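A short worksheet on the structure shown next.
Complex shown without one protein chain; remaining protein chains in place.
== chain A ==
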Amino acid sequence: MGVKAVHRITTGRNGLGAFILQCKKMDFHYCDWAGSSKGMNGFIKSILPKFAAAHPQIEFTVSPRPSKHPVITGHYINGRDKAICVRNLEPLQILKKVELLRDASGEKLKKVTKPVQSINESVRGIWSPYHGNGMRV
């Protein structure tokens, strides 16, 4: 045959067609005795129901973790998870942490130095010494 084929697969581009929120589950652990969990208990009673209703694509779990600080764990589609201890925080501060978890992808935090990250090659192309007017020495 003239042309053989190489086996390759496509790359997904989240958001181009459909957008999949990367946070798929959030666990909320509270304690009825510890004073550090006061804000968390208030958050679960007052703010969490509305937040959960606004994010139907996230699975929420609320469970007691006695004698421990309150913790929120976010589970992501890439299999990793992120835990944030919310001891001694007010409900609105806890909401900020929850929004942080919701907006994160599961990737490890990386320092970004370049302005553009893309899978496409450059539009103007890479300079070549063999094309164009060459180099006059």
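Here, a contact is a pair of C-beta atoms (placed from the backbone, for glycine too) under 8 Å apart; a residue touches a chain by one contact, two chains touch by 3 or more; residues count from 1.
By definition in this document, contacts and distances are computed from a predicted model.
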Listed names "Large ribosomal subunit protein mL44", "Protein HGH1 homolog", "TAF1A polymerase" or "Trafficking protein particle complex subunit 11", matching UniProt entry of the absent chain: "Large ribosomal subunit protein mL44"
Chain A, residues in touch with the chain not shown (by the definition above): 1-14, 16-18, 20-21, 24-25, 56-61, 63, 77, 119, 128, 130-131, 134
